[in-house]
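Note that this is a trimmed complex: some chains were dropped, and none of the rest were shifted.
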Amino acid sequence: MFKAAINAELLKDAIASLAVIVDEVRFKIKPEGISVKAVDPANVAMGIFELGSSAFEEYSADECEIGIDLNKITDLLGIADRNDTVRMELDEGSNKLLIDVGGLSYTLSLLDPSTIRAEPRVPQLELPAKVVLNGADLRRAVKAAEKISDHMLMGVSGDTFYMEAKGDTDQVRLEMGRDQLIDLKAGEACSLFSLDYLTDIVKPTNKVNEVTLSLGRDFPILIDFEIANGAGRISYLLAPRIESD
Amino acid sequence: MFKAAINAELLKDAIASLAVIVDEVRFKIKPEGISVKAVDPANVAMGIFELGSSAFEEYSADECEIGIDLNKITDLLGIADRNDTVRMELDEGSNKLLIDVGGLSYTLSLLDPSTIRAEPRVPQLELPAKVVLNGADLRRAVKAAEKISDHMLMGVSGDTFYMEAKGDTDQVRLEMGRDQLIDLKAGEACSLFSLDYLTDIVKPTNKVNEVTLSLGRDFPILIDFEIANGAGRISYLLAPRIESD
């Protein structure tokens, strides 16, 4: 059993944060909320998604797992007004999700969860440095780096967080000191990341006040922020690239 | 003789409602206004257009017929500001239309009406059901249906008007009861229509308060609404598709 109602804009944003990683996902539904863990097809980026029941206007659920094509949901939500309420109900017999938005009733066939890549194990990482910054600052640095290169260095040096991209001839660097950051835990950290992935991942951060980055030396980065006004959370784990120079 | 002046925005909207059916049309000009009847090249959709002289700021005309390339007019009106006045005068000797918009004088060669498909005969149909609804509701249902399928069922069942589209696995349905509609004349009606055509036809309805649909059982649909603040009217007649299941 699963029956829920949620604001359309809020669901759209939550789905968008997942869709940057994968197209088809297993939603793990529990009485306390919905969670997803997924890796991208190339095994470079992982998304860990949690949306608590308090994000919903109505929510009642037994434990179950459903398979969703995120593109279809995104498409359907494109019709909704931002203040519409989206009502969902699982029809277990037919394996369909009934979705009602502003008078329109959708009957969405679900995917068989067993055909979707299994939930990955989240590695336990010791990431010594932590940086909390405004999402718009992060996005701006990534956009600037894209103009120059296809990868970007991120690190902490003393009390300064930095992002740097080098092209064949040009270079861009952003440095933020402790006073420009929301929080900083100093630690040895410097890793190189693919901008292909970073660009997608930071897209939803533009409206986010606090994004937490956890970093190490040639280690994955953990990019982490609240969604749904604090009722949910998305974390991305992105593998580093090996520096070739 | 034909000489007229009209608000640019109003003319743009009127032309746009015709352009969804055909590119080249015969304008029938009379002292009381302008009318067009045209079918699309595939004989699936017909447009019946009327723009009374009261839609114009100035209007004086003898009976005549001119051939117009709607794409050219649309292009030229693209330069106009929405509050500009468009002045038109027919130069019968040279078969040109002189158009003046905000100081720019266009000389537009007219098409020979005899090279344009003749005005079609409008079939007399007995369409038992009639639905009056808000144009934005109609457009929204058609946009939702497009996500799912390339055709759409429209019908009346008891006191309910419904639109439904079925894809290979998914389905969308909008039901509107008598109290959600502006008016309803119940009657047996259920026909299937191509979304290729419906999408174009409902595009101009977004700003229209009242759209009248006349429906029957496997019969054409008549989609009908006012243009030019009531000084004109456009009706579309769209042939049904045969249901294949």
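Labels A and B are assigned to the chains in the order they are written; within every chain, residues are numbered from 1.
One rule holds in what follows: a contact is a pair of C-beta atoms (placed from the backbone, for glycine too) under 8 Å apart; a residue touches a chain by one contact, two chains touch by 3 or more.
If you're wondering where the values come from, they're calculated on a predicted model, not measured in any experiment.
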Here 2 chains sit in place, yet the whole complex recorded in the file consists of a number of copies equal to 3
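Following the convention adopted for this analysis, only the chains that are shown with their structure count from here on.
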Distance between the CA centroids of chain A and chain B (whole Å) is 45
Would you mind writing out the residues of chain A in touch with chain B in their complex?
-> 72, 75-76, 78-79, 102-109
Mind listing the chain B positions that touch chain A in their complex?
-> 137, 140-141, 143-144, 147-148, 169-176, 180
